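Input: a single structure, listed below in structure tokens.
A single protein chain has been removed from this complex, and every other one stays in its place.
Note that the chains take the letters A and B in the order they are written out, and that residue 1 is the start of every chain.
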Amino acid sequence: MTEEIIIAGFGGQGVLSMGKILAYSAIMQDMEVTWMPSYGPEMRGGTANVTVILSDERISSPIITRYDTAIILNQQSMTKFEHTVKPGGLLLYDPNGILHPPTRTDIRIAKVEAAKEAAAMKMPKGFNMIVLGGLLKINPLVKTENVVKGLKKSLPERYHHMLADNEKALMRGMEIVETVHDL
Amino acid sequence: MEKEIKLMKGNEALAEAAIREGVDGYFGYPITPQSEVLEYLAAERPWLRTGMVVLQAESEVAAINMVYGGAGTGKKVMTSSSSPGVSLKQEGISYIAGAELPALIVNVMRAGPGLGAIQPAQADYFQATKGGGHGDYRLITLAPSSVQEMYDFVHTAFELAFKYRTPAMILADGAIGQMMEKVTLKPQKERLADDKIKELYPWATTGRKKDAERTFITSLDLDPERFERHNHALQAKYKKIEENEVIVEMLNVEDAEYIIVAFGTSARVSFKAMDLLREEGYKVGLVRPITLWPFPKKEISQLAEKVKGILTVEMNAGQMVEDVRLAVNGRIPVEFYGRMGGMIPSPEEVVDAMKQKLIGG
Partner (left out) sequence: MVYKKTPLMTDKVLSYCPGCGHGTAHRITMEVVEEMGIQEDVLGVAPVGCSVLAYEFMNVDMSEAAHGRAPAVATGMKRLWPNKLVFTYQGDGDLAAIGTAETIHACNRGENITIIFINNGIYGMTGGQMAPTTLEGMKSSTSPFGREADIMGHPLKITELIAQLPGVYSVSRHAVHKPAAVRKAKRAIRKAFEDQLAKKGTTFIEIVSNCNSGWKMTPVKSNEWMEEHMFPFYPLGDIKKDGKLVK
């Protein structure tokens, strides 16, 4: 199994760290991983994206143009990445700030109201975990227990008091994700 | 023992490898996209772990000369930078090669020429493999294409550097430096004790022993006849390295009709392109030079006997392709596909290039 994922949104939405948690979770179950960020001046407040590849085999290119899964968290990224999902793939998005929802019919589409929910839960930092929960509900790429383990590994010790909250956000994401279009 | 596995950036893996390899000194200066090396070391404080010295120099010129100074005393020393900074180090590298000192220089390449861009490139291939500084010298050049290799090649580079008393370079690029992958860490090695260094490296300046001859480190010789002999000795050493130290990875070459030659990030992209082409039924193989110098001439020359054509893929205007052409020597077509300025080719572009330039050709 090889899963090629793009996570794209604004810098500050936790895009990169969400990719990192996913990667760490996959390592927990002995998979190969590659986490390739877009880097450069555009990171200052602008858009940020990261490619995460999980596989049972040696991973080839960290640079790819078509994805099995796209997680899209702002309109710019929707414009840029909707058409890059492979037919039969998955597009997961947060409708917050999206002016033009996805229209493709040859892919699976799901939405998760993560920004709204994070605000309701008074956990702005839990945003990306809600999204991740949504993803794993639709496409259980890694086991939930491994996400919790991965989270522990990727968070510095001084943030470990936040683990429980993050887990709560993850679970909430699994509850609120909705399928918009199925195949 | 359970394996120690971590998710790390290439730059971080390199820094951790330096600590665990028992490196004595690291000297660097910040530059994107390799600043994480110095930052990681500053946060890890290896001077508390192993006694390793870490110093932020005032410039790359100073850093490479700190390396020259440390290497001459038999210590295991290194520096890292990115393209513009490595250009500044060239004078020092020439001196290190001339004085026959072991050292590691890391270049996490970005796009040039000039201040260029901070995105990945492979445009320093000529600089690394053809002698970026003055004089007839060579630099053992290792090209990692994964984060694990960023880690492993620190060991390989120092092994070769000490074996031949010559500088070695790890030539990575911004993508390898910035991406994170799974790394298997090796156990901590002890740094060599001072007495051991004196015993193992009689050429090093460690203080003249009573009744013994002194040693000195220099790249200067004002007697041209003697200096020519020194140059001959250097060339003989380089020949030996060319004969014995080539490292190359070859994938799917057994039944291949076409070959892609690529290193570093380009090789990763080409790996995928090869898979895509094979899915379409084209018999394509991949040759990945790991030592860019010494270059796998023999291996490529042998393949030229049995395949129909070679595509070289690089993130530059076509540099390694010259070495591929020398190895092939006109027997089969050698084509090139590249991107520049910080752009990375996509697997699909490589597939198209292969079809247009060779298969369809």
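Note that contacts are C-beta pairs under 8 Å (C-beta built on N, C-alpha and C of every residue); 3 or more make two chains touch, one makes a residue touch a chain.
Bear in mind that the values here come from a model prediction, so they are computed numbers and not experimental data.
When the full complex is taken into account, the listed residue touching the unshown chain is B:38, out of B:7, B:23 or B:38.
Only one of B:56, B:205, B:219 or B:301 touches the absent chain when the whole complex is considered: B:56.
Residues touching the missing chain, restricted to chain B, are 29-32, 35, 38-39, 42-43, 45, 47, 55-56, 58-61, 84, 114-115 (touch as defined at the top).
In this text, only the chains that are shown with their structure count from here on.
The touching residues of chain B, when paired with chain A in their complex, are 5, 7, 33, 117-119, 174-175, 178-182, 265, 268-273, 275, 344-348. The touching residues of chain A, counted against chain B in their complex, run 20, 23-24, 27, 32-37, 39-41, 59-66, 153-154.
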